[in-house]
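The complex appears here without one of its protein chains, the remainder shown in place.
Letters A, B and C mark the chains in the order given here, with residues in each chain numbered from 1 onward.
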Amino acid sequence: MDSSVLRAYGDRQGDGMVQMSFVLQVAPSARAREAAKRFAEKHGLKEPLVATMEECAKGYSYFVVYGHSVHSVDFSEIDVPEVRTESLSRTEIEERIKSQFGRKLVVVGACTGSDAHTVGIDAILNYKGYAGDKGLESYKGFDVYNLGAQVENEQLAARARALKADAILVSQVITQRNCHKENAQALIDFLRAEGWRKDVVLLLGGPRIDHKLALELGFDAGFGTGTKVADVASFILERLEQIGVPHK
Amino acid sequence: MDSSVLRAYGDRQGDGMVQMSFVLQVAPSARAREAAKRFAEKHGLKEPLVATMEECAKGYSYFVVYGHSVHSVDFSEIDVPEVRTESLSRTEIEERIKSQFGRKLVVVGACTGSDAHTVGIDAILNYKGYAGDKGLESYKGFDVYNLGAQVENEQLAARARALKADAILVSQVITQRNCHKENAQALIDFLRAEGWRKDVVLLLGGPRIDHKLALELGFDAGFGTGTKVADVASFILERLEQIGVPHK
Amino acid sequence: MASVPVDLGQVEQCRKIASDIADDVQKYIDRHTSVGVERTMLRAFGAEGVDDQGVPIANVAVDRYHRAGLLSRGISTLVAAELLSGATTIQDAAERLAFGVALEESALKITPEQVRATLKPHTDAAIARIDAARIQRQATKASYPPVSNPLKYVIVATGNIYDDALQTKAAAFAGADIVAVIRATAQSLLDYVPQGATTEGYGGTFATQENFKIIRRAADEASVEFGRYIHQTNYSSGLCMSEIAWMGAVERLDMLLNDAMYGILFRDINMCRNFIDQYVSRRIIARAKIVINTGEDNYLTTSDAVEKAHTVLSSQFINEAFAHRAGLTDDLLGLGHAYEIDPKLEDSFLLEIAQAQLIRQIFASHPIKWMPPTKHKTGDIFHSHVHDAMFNLVGITTNQSIELLGMFSEAIHNPMLVDRYLSLKATRYVFSTCKHLGDEIEFKPDGRIAKRAVQVLDEALTLLREVERDSIWESIGNGAFADVKRTRTGGRGFAGVLERAHDYANPILEVLERGA
Partner (left out) sequence: MASVPVDLGQVEQCRKIASDIADDVQKYIDRHTSVGVERTMLRAFGAEGVDDQGVPIANVAVDRYHRAGLLSRGISTLVAAELLSGATTIQDAAERLAFGVALEESALKITPEQVRATLKPHTDAAIARIDAARIQRQATKASYPPVSNPLKYVIVATGNIYDDALQTKAAAFAGADIVAVIRATAQSLLDYVPQGATTEGYGGTFATQENFKIIRRAADEASVEFGRYIHQTNYSSGLCMSEIAWMGAVERLDMLLNDAMYGILFRDINMCRNFIDQYVSRRIIARAKIVINTGEDNYLTTSDAVEKAHTVLSSQFINEAFAHRAGLTDDLLGLGHAYEIDPKLEDSFLLEIAQAQLIRQIFASHPIKWMPPTKHKTGDIFHSHVHDAMFNLVGITTNQSIELLGMFSEAIHNPMLVDRYLSLKATRYVFSTCKHLGDEIEFKPDGRIAKRAVQVLDEALTLLREVERDSIWESIGNGAFADVKRTRTGGRGFAGVLERAHDYANPILEVLERGA
């Protein structure tokens, strides 16, 4: 077998074992069990085993099914953008800011739109950080402005401009009906219209954000679940070096 | 929408939401996440959300994915045999045995082959039963012989014949490599060869047994998880009345 | 019953300080009103409907006179003036206020006494509506067998109120005692209450009076079907907190999320506005005998739950003090707290028990609201389910009153039907298998659990002293709660705050303040 072809792994190479759970609008019965089995089969599960069938609401059944999936993906064909910056240590970051810029880098961040989930952006920006990983404020080389929650794009842009921000950090946690995409996109449009999009590093973050999405929306990078502060700092540095921001 | 067409139900009619979990032989990475997403898509999941990706063994990742399944099953097309005997009450059973047969019905049961899982057959046969549902032994109308575990088919057949059994009850819990099917089938073949298959009610039971399978193997009925004693008694009665077993 | 050591002297001091803190604010409250409060009164008199843009008439009328600078006399004064100038009904008066010829200065030359007299029948009717709803609700509830604590509380949030109704029944089927319909993400920032039944919500379903009715009907049907009283909950929070309190009161809601400070901290609602609105909302809630759920649990989703445990307790004393000032009795105070300590922390379970037990003992006659882990949940739904089981265990062992059930899909989506089903199933199991655990164990008097409880109360007292020293206005400015800092004039809705004129009148509020 081509080693780049991935199949599900239960306990032995190639067994294709996957687990599914779902609800069908039918009360438990032998026919309902058969329906669940066929439903699983439609997904490409061979020899599906209906492990449980329980009435979870009147006239609805909940099923857990195991089966051998016939599907596979070719890993060699998958190419997604990843943030490839090498992650620097705290000392490296501090030194490089000193040597390359000779001044503090200004960073402005917010949780925008109607989103009030500040914990993520605080984790990246605030001194205290999250789970022992201290935020950018704890670095001598950064001057940090955290505008908090529910900040409108215009407001964020205005503050960033006034502060001569080197980087703008946007957090989007609420993703219902893709409001995060619209909202993030709107910021980019606004900065472009104002003509200074290119002068600033723009980062997007949140649990449902990935680098690919951020790039598509016009950001320089995207950071998802479990992002470490040093990774963000390293990326900002590298990117600023690329766009050649002057020693203000 | 045709109301007999079943789609998965998350929280709103037609949302098709299903949950899957599986392991792929790849370490966590953005590419691995994308692989999981595509893998889910192959199963017919639209907009799959990879909720978690964790390294569960060196070089293996475990994923939980949610997505909107495009599949459906037409419930009206599903027709599986079900044990349709009306379940009688204890008093009804006792009275009917008295009136229809005027004697005790002889029942012989065992857990056959290398299978040693007696709890299920004990639940059906022994006085004590299981979870408050007392076994056939607790009925005046039944004369019960429980041969226990690991009983060979020949042994079971011989005892049943000697005891002039009205019904033989076989339990099969172990199903690895379909050993239950082979083993159950072998009993039927043996009885057929001996020429008295038709004179006795033959029941198969166990957590992986269903009526359909039991019929296919040549039994009169199959009983799965959660079987109630009264259902079994009712079926035996009805079936004996059908085949017209004499008042011995 | 297992217990932790509680210094009753310290508790008394905390209560005393919280009282002083609230008194300071209450003076401010009593001199002010807000557009939200006035809209509430207009609705309470019976004004209904929206304009051709869908803006509620209550808003149109109140905003118009607020702009005109005449609202400081109170909308009741204006209604009375319209009635005296020929309006035939409250609705007619409201429509005139909204769209009619602007009232002349002269029409306002009525005294508060005249206002009260003119509005007397309408004031009585408003109060009677609350009372009738309360009586009906209490009678219905009494007709079912009592349920033992913790009550099992789940949320539904499909965005479509008819689906929500279906899910309400499904939740009841699966064993829920309380169903809350979650609101759309930004409703708390809307300075009006949407109208009618919602079928296209945004991560939740709007709180509207019609929606309340639809869910009440579903819950009532479920009560009959399952022989258990099904409680209904919604949010009296945000810029319309007092209007929603009114709607909840007359539509027979059993509980309302309602907090003296949540809006300030988590929704950036202006402090002044929020303090005024919470007071009036609570006056209504007190009359309706609805149980409130406060929001201190949110502090721990924001700050670290070990470091900031005491902020929850301090805030509960403050919430209690504010509530007492609005006529709420202890049996209506569902003070919020939560199981939010980082599960990776060794012995974190002991800290959770300590906190839960401490709060249970300090607020012994209060229907404590106990929130599940959320912040440290991940997309690993299997593990998340176990995390919730540990939470359930603390809930039953420390005898919490109202338990919001954890959902294994917390980090992923609003709970689906089956998520709720499985959560209820697991909770029923833990509650039953551990039914008398709390009665059977004792905590070592000098052990980790006891010490933690002592420490949290200590720290809470210290924080309360600081808040008293600085005043609550300043303390919120310094980030005393949830690490969030707000200023007195910042935040949303400040423009809707106004000082009461010396001849301000609010007959409904006056009756509520006088009590039965």
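We adopt the following convention: a residue touches a chain if its C-beta (ideal position, glycine included) is under 8 Å from a C-beta of that chain, and two chains touch if they have at least 3 such contacts.
The structure presented is a predicted model; accordingly, all values stated were derived computationally and were not measured.
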> Of A:Ala51, A:Val70, A:Val119 or A:Leu215, which one is in contact with the hidden chain?
Replying inline: A:Ala51
> Given the contact definition stated above, which residue among C:Ala426, C:Ala480 or C:Leu512 touches the chain not shown here?
Replying inline: C:Ala426
> Looking at the whole complex, which of C:Ala102, C:Ala128, C:Val386 or C:Ala495 touches the chain that is not displayed?
Replying inline: C:Val386
>> Looking at the full complex, which residue from B:Lys58, B:Arg84 or B:Lys198 touches the chain that isn't shown here?
In response: B:Lys58
> If you put the missing chain back, which residues of chain B would it touch?
Replying inline: 21-23, 54, 56-58, 60, 62, 114, 116, 118-119, 122, 131, 148-150, 174, 176-177, 179, 207, 225
>> Which parts of chain A face the unshown chain closely enough to count as touching?
In response: 9-13, 17, 19, 21, 49-52, 54, 64, 66
>> Suppose we count only contacts with the excluded chain; which residues of chain C make the list?
In response: 2, 343-350, 380-383, 385-390, 393, 408, 422, 425-426, 429-430, 432-437, 439-444, 447-449
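One rule holds in what follows: only the chains that are shown with their structure count from here on.
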> Among the chains, which has its CA centre at the largest distance from chain A's?
Replying inline: B
> What is the distance in Å between the mean C-alpha positions of chain A and chain B?
Replying inline: 45
> Distance from the CA centroid of chain B to that of chain C, rounded to the nearest Å?
Replying inline: 50
> Where in chain B do residues touch two or more other chains at once?
Replying inline: 9-10, 13, 17, 19, 21, 49
> Taking each residue of chain C in turn, which ones touch at least two of the other chains?
Replying inline: 378, 411, 416-418
